[in-house]
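One chain of protein is taken out of this complex; the other chains stay put.
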Amino acid sequence: MTALDSPPLGPVLEDLVRSHRPRTEAGSVPANIPHLQVPPFDRFGIAVATTSGEVFSSGDADLPFSIQSISKVFTLAMALSADDSGSLWSRVLREPSGTSFNSLVQLEVEHGIPRNPFINSGALVVTDHLMERSPDAAAQVLRFLTDQVGHQNGRQGPFIDEVAARSELSSSSRNLALAHFLKAFGNLRRPAQAVVENYVRQCSIMMTCVEVAKAGLFLAQDGRGAQGAVVSRSEAKRIGSIMLTCGMYDAAGEFAYRVGLPGKSGVGGGILAIVPGECAICVWSPRLDSKGNSLAGSAALADLSDRTGWSIF
Amino acid sequence: MTALDSPPLGPVLEDLVRSHRPRTEAGSVPANIPHLQVPPFDRFGIAVATTSGEVFSSGDADLPFSIQSISKVFTLAMALSADDSGSLWSRVLREPSGTSFNSLVQLEVEHGIPRNPFINSGALVVTDHLMERSPDAAAQVLRFLTDQVGHQNGRQGPFIDEVAARSELSSSSRNLALAHFLKAFGNLRRPAQAVVENYVRQCSIMMTCVEVAKAGLFLAQDGRGAQGAVVSRSEAKRIGSIMLTCGMYDAAGEFAYRVGLPGKSGVGGGILAIVPGECAICVWSPRLDSKGNSLAGSAALADLSDRTGWSIF
Amino acid sequence: MTALDSPPLGPVLEDLVRSHRPRTEAGSVPANIPHLQVPPFDRFGIAVATTSGEVFSSGDADLPFSIQSISKVFTLAMALSADDSGSLWSRVLREPSGTSFNSLVQLEVEHGIPRNPFINSGALVVTDHLMERSPDAAAQVLRFLTDQVGHQNGRQGPFIDEVAARSELSSSSRNLALAHFLKAFGNLRRPAQAVVENYVRQCSIMMTCVEVAKAGLFLAQDGRGAQGAVVSRSEAKRIGSIMLTCGMYDAAGEFAYRVGLPGKSGVGGGILAIVPGECAICVWSPRLDSKGNSLAGSAALADLSDRTGWSIF
Partner (left out) sequence: MTALDSPPLGPVLEDLVRSHRPRTEAGSVPANIPHLQVPPFDRFGIAVATTSGEVFSSGDADLPFSIQSISKVFTLAMALSADDSGSLWSRVLREPSGTSFNSLVQLEVEHGIPRNPFINSGALVVTDHLMERSPDAAAQVLRFLTDQVGHQNGRQGPFIDEVAARSELSSSSRNLALAHFLKAFGNLRRPAQAVVENYVRQCSIMMTCVEVAKAGLFLAQDGRGAQGAVVSRSEAKRIGSIMLTCGMYDAAGEFAYRVGLPGKSGVGGGILAIVPGECAICVWSPRLDSKGNSLAGSAALADLSDRTGWSIF
């Protein structure tokens, strides 16, 4: 797991861009989210933020994309950092889901307790939890991300694409169903509609690969972020374990097997991966495989893991 | 199936009231519907409306109760009577559900097509269908029921308990979840909230045993109601077959086995049963068995079937 | 439900044969049972045995076919007739299954208690029950059927196709899985292998349409068979209710809706239907619809129901 004898990172990333920038028609885009069907499909970016303070990047690493479910890592960290009583873990489990990422079935069988914080029902509970502190949970998340990313000369920084959020909200029947279902089981405190709105706005945050890598770096350095501790060392480890077992929808096992790193993907085509003690990696390419994970992104991370020896196993 | 040699109906009903009026603590009431927990639990009424125009009744047969899911029989008949194109049957199946009456699981597996019109998801589709004709579907249903029941000197007739409906709506998270889920599958045309409101108001219609028996009589006489054909002979038969296979939640088989008649129950404690060519029966008693059907009502119908020989098998 | 004004039965049956004898390529045959793929697919027979002692038939009504799951009606009746203690109903439910006819899922959820005696797991329990009386349950069933059919000049009568049974046994992995699974739940007394062998041999009984109609007649006449009471009046009614709710695999609701009679089908292409008080009907045609029921047979029964007015609803 040491990178001492790894090849220099800059050229490796450039080579990955050359190898994996998608040119073909392979992969799909989310049918139900119009604004995710827009970006040119040959976009491909990768960035690595190291614990020593360096940032390497290549390809379209400075183009903002919709982080979608990658936001779930950040909302989980924020919820845990404020959860002194540990009450969050009575409302959501930490086990792999073993079914498609939206499924209501599991929720029925488990009486309204989502299997983990990364399936949609679990993320709604986390958002509901965040709303206790301030009703505009999405604004909280944006502030957190901006703090982690830091000042960037002349750059925009993370922002919520409110137009995309409104569009996505209008096709959020399934998430509304989940929220009302959680409510039926007594596992949602705020109104279902308000929770789904916050959730969709968090998912509509736009960030670049460089920004996501920087924002995720606290998970590679025992919970310490750009402005001090985000979570404790112990919580940082635990978020990593949840990413590894639940971070890639129904392909968590396959990703752990091929890449060997904790990761979290979004249907916007981004993936955040963590090398504990070393770095945070963000790769982005819009086309998805059948499980909803970036096709070229997954391949590039497997390639990177092979070249650098980065793996937690 | 002939009642020629049956004992006289009046004394039989009185005897049933004596035998089955519940005195004990057996049975439960719906935990999530406050206004159904109010009525005294020793209430028990029974009424029989015959195809020859007579009405027999005994016990609390003139006290109004909340018809709840019995309304699904009437909305189905109304939807079919207006469904010249047969499009309803492309939106809902006619098969037994084999799981608890609210389950989302089946809906997920069947891609948003409810198993039958008597489970909640199926009834929401039927209500959505009725709303095409007029957005106030509950008012349509009330008008239909009032027409079937006819003038009653000094009596109130069927009415919607709007206070109860509002109360029930505030605890309708599960039905809202179902409606949004149907919407996610493209199987709901009107807004989810509006469909659930109409559905809850239909369920909150208050009727007496005598009124329900009269309103259901068209199913015993080839579709002909108080003011002419409600549905065709063929549709009347078919509604009967759906009642038999799907009318008693997850106890349809048990009810067919013990009673041998098409029936539809509601969590308000009422049951409507049909003897084709003979009569419609309504029995009411508030306490429910573990499947959600009236405990004393089911027992009384089994007893009545044994005494009269009424059974379709 | 009276047949008083029905057209004369002989010509009706001949007309049904003309209309429904399958000529086209529509329908399938069971992929996993070699000997059921052999018969010419234009075979079509129909027979009606009436409570007044007449037998009408047309088409290939005297050709023997594999009764397959129709045998489940007869084993159920035999098990009930011998079940003075009522213990059978503690081992198998009477509810529709709502899933495909072989599914293990239901069994898992219900802790080894099959939903009804007509799904394979339930039929294995019934066979196990019969084996208490005599280990060669298949021979018992054959004797019962032969008794019901009676002497037939120069005809063979029901027989077990032992060659077909052996062949079918070699592809009975799924039934063996079911049997071992029942055993794991403590719901099988005899060895799994022996129960499956008896089950397969019962299913491999060969009968003609005329013979099946005669053998099923006791269900139309309050339980009275050719040689006295097979089951009580009450049990006869109850078997009818189970046929109606569970007799046609996952198309029980559809069949009740279209035909309106208790029925039981087999993948050999036969269907037994009962008109209480009137007659037993057997139709046979090898090609099956997507639910595993005879395609032409179902259509012919719907047609017959429309022409005669026979329906229990």
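Letters A, B and C mark the chains in the order given here, with residues in each chain numbered from 1 onward.
Quick note on the criterion: a contact is a pair of C-beta atoms (placed from the backbone, for glycine too) under 8 Å apart; a residue touches a chain by one contact, two chains touch by 3 or more.
Please read all numbers here as calculations on a predicted model, not as lab measurements.
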Shown chains that the omitted chain touches within the full complex: A, C
Of A:G45, A:G59, A:P158 or A:P276, the residue in touch with the unshown chain: A:P276
Per the touch definition above, residue among A:A61, A:L76, A:V149 or A:A251 touching the missing chain: A:A251
Touching residue (missing chain; options C:L9, C:A47, C:I119 or C:A192): C:A192
Residue of A:I242, A:V267, A:V283 or A:A300 touching the missing chain in the full complex: A:I242
Per the touch definition above, residue among C:A26, C:V105 or C:A226 touching the missing chain: C:V105
Contact with the hidden chain (one of A:R115, A:H129 or A:R201): A:R115
Hidden partner chain, residues of chain C it touches: 103-105, 107-108, 173-174, 176-181, 183-184, 192
Contact set of chain A toward the excluded chain (per top definition): 1, 93-99, 106, 115-116, 236-238, 240-242, 244-246, 250-254, 256-257, 260, 262, 276-277, 311-313
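In this text, only the chains that are shown with their structure count from here on.
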Overall pattern in which the protein chains touch one another (line/ring/star/complete/other): line
Equivalent interface positions on chain B and chain C, same or different at half: same
Chain whose mean Cα position lies farthest from chain B: A
Chain ID, smallest distance between chain and overall C-alpha centroids: B
Length of the line joining the C-alpha centres of chain A and chain B, rounded to whole Å: 48
Inter-chain centre distance, chain B versus chain C - centres from mean C-alpha coordinates, in Å: 32
For chain C, residues that touch 2 or more chains besides their own: none
